[in-house]
Each structure stands twice: as structure tokens, then as C-alpha cells.
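Provided herewith is a single structure, encoded as C-alpha cells, for subsequent inquiry.
Here's a slice of the assembly, chains where they normally sit.
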Amino acid sequence: MSFNHREEHVDDQMLLIQANLDDMNPEWVSYIMDKLFDLGANDVFVVPIIMKRARPGIMLNVLLAADLLMEVEEVIFSETTTLGIRYMHASCHRLAREFEKVQTQWGPLTVKVGYHQGKLVQYAPEFKECEQVAKQYQVPLKRVYDEVRKQFMERQQNAPS
Amino acid sequence: MSFNHREEHVDDQMLLIQANLDDMNPEWVSYIMDKLFDLGANDVFVVPIIMKRARPGIMLNVLLAADLLMEVEEVIFSETTTLGIRYMHASCHRLAREFEKVQTQWGPLTVKVGYHQGKLVQYAPEFKECEQVAKQYQVPLKRVYDEVRKQFMERQQNAPS
């Protein structure tokens, strides 16, 4: 999810769509996921399931704002093989998020930070940037993550409170 | 699902029942699924899950019309080992469905067709018929599917619009 939220909030107008797919070529899944994210879905994921007659199906899950329902259904009906979908009402509680930069030996890198009731509870390096550094500088991706996390921790601990 | 819907529609009186099973013999699953389909459940599937103490449990999911709740619960409590179930309200959006026949070298075979807002979006050979042809004529099942799909596509492309 790429949304930036200045304020922690609860959104009660969300839907969780589920579609069970027992006859679809799994090659298409990444394409469909991308398309749903592009439409503005908040999350898209698949769950391996077992359907009747031992079919190893997949359940497509799409989390979305209720006003996107028609557009998302259009993609699901056009791109998957399902003859029906179901949806349930959901509330989303989202932390306040900020993007901060830390200095590393490979230049400044972004950390996504989450605040719950004003308290910092999450910080995560941005995957895409770290992946690019790992490729460009030929260092293990995990070392890039570790360095970004360490720099962020040190800055937090040295900050005047 | 064996329902025939002349009209695309949304049904807001559906329930999704879930029961987590951490102490049940997996041999019984197909029997229980069959029994729930026989009662009129719209869909039945299981999800592999991880429960406390590393238990590789399964979550039974049953999608049903709300007025079937008591009968479906009766089967779940009688046939599984659960001490409780939960359910959530769900809406089902179902495409208009029609069953059409195409001619093949093995005789006429059924295609299940789905329409979204009057537009054909799905077509799928009937598994049981194709399976029977594959057995009787000793041809690969995938070849039967391919032939049925090709015949249907050709008819569509040649149809006056």
C-alpha cells in the first residue's frame, strides 16, 4: 500500500472482496494483482484453498474503498474466470505514516514510519530502494536493510525527546 | 455451484460461516463438503491454517443463504469436531449464467457462460462431461477442454452481432 496518511484513522467504508478460482491459469495472477492495485485497491492477495473434488484453488482477496466496488468487479469479471464474487463490510484502522530519510554509505534511503497514538511503533526500509542499492553496489539485500534499520535506530536514540 | 441464474444480481442475505478445526480426521472432509453442498450451500472450501501449538489445522468455509443457517450448523456440529462456529454477513454478486451446447467430434458438450452487464465475460466447459469424454475416448482431458473452448470461440466470432 502506497498511501500516505498524516493522521491515524479508522475507515469504516471498506469492503473485502473474495473470489474463489478453481479453473484459472495461475500465470495470470500477478497481472491481475497489478491491475487491481493500479485501480486503487488497498490490498490484494491470494490464499491457497482446497475446493470440491480436491481442486487446489486460490481465493483472490481485494481490500478496497466501497466506492471502487464497480470498477474492481469489472476487472475481476473480465480478467479472472469466476462467475461470482462475495464481499463483506470491513473497517480499516491505519496508522499515521511518514517517510523519513537516513544517511547510509550508499546515499540517503527512505524509511517508512508508523505512529500509533503518537508513538512510533513501526519503521521499515523501502524495498525498492534497498533492492536497487543491493544490485548497484553488489551487496546482500539483507545487509542494506540492516544498515538502514541501524541508522534509523541510532538517530532515534540520539534525538532529544 | 450448480445454480442457473437468468439475471445478473446481487444477493445481500448471504452468510460466510467459518469453523477452525484443529482435532479432526482430514479423511472426513470430502464427505462433509458433499453433505453441505447437498443442503444447498453455495460454496464450501477449506483453508490450511496454523493454530496454537503449531497445529496444522483447517478452516472450513461455507457460503450460504441466511435462511439455511440452522440446517448448515446442524451438519457442522454433527459431522465435524468443532465447539463453535462464527459467521459474517456477505453480499454475493452473481453473473447471469447460461448453459450452451457446442458440437465436437465427441458429440455435443456443454459450456457454462457468464454475462456481466449483458456482455459475455466467461465460458467454461463442464468438467463432468469432459471427464467422461476423456475416459470414453481415451484422449487427454486437456485436449477435450481445448476443443470445446475452440468450438465456442469460433461460434462466437462467426455469430452476427
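Each chain gets a letter, A and B, in the order it is written, and its residues are counted from 1.
Rule of thumb we're sticking to: contacts are C-beta pairs under 8 Å (C-beta built on N, C-alpha and C of every residue); 3 or more make two chains touch, one makes a residue touch a chain.
A quick note: this is a predicted structure, and the numbers were derived from the prediction, not measured.
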Fill in the blank from the handout: With 2 of the identical chains shown in place, the whole complex in this structure file contains a total number of copies equal to 6
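One rule holds in what follows: only the chains that are shown with their structure count from here on.
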Exercise for the section: Could you tell me the distance, in whole angstrom, between the mean C-alpha positions of chain A and chain B? Expected result: 29
Exercise for the section: Would you pull the chain B residues touching chain A in the complex into a rising list? Expected result: 1, 14, 16, 29-30, 33-34, 37, 43-48, 61, 63, 88-95, 97, 112, 114, 116, 121-122, 124, 127
Handout entry: In the complex with chain B, residue positions of chain A that touch it
Key = 20, 23, 47-54, 57, 59, 73-74, 77-78, 81-89
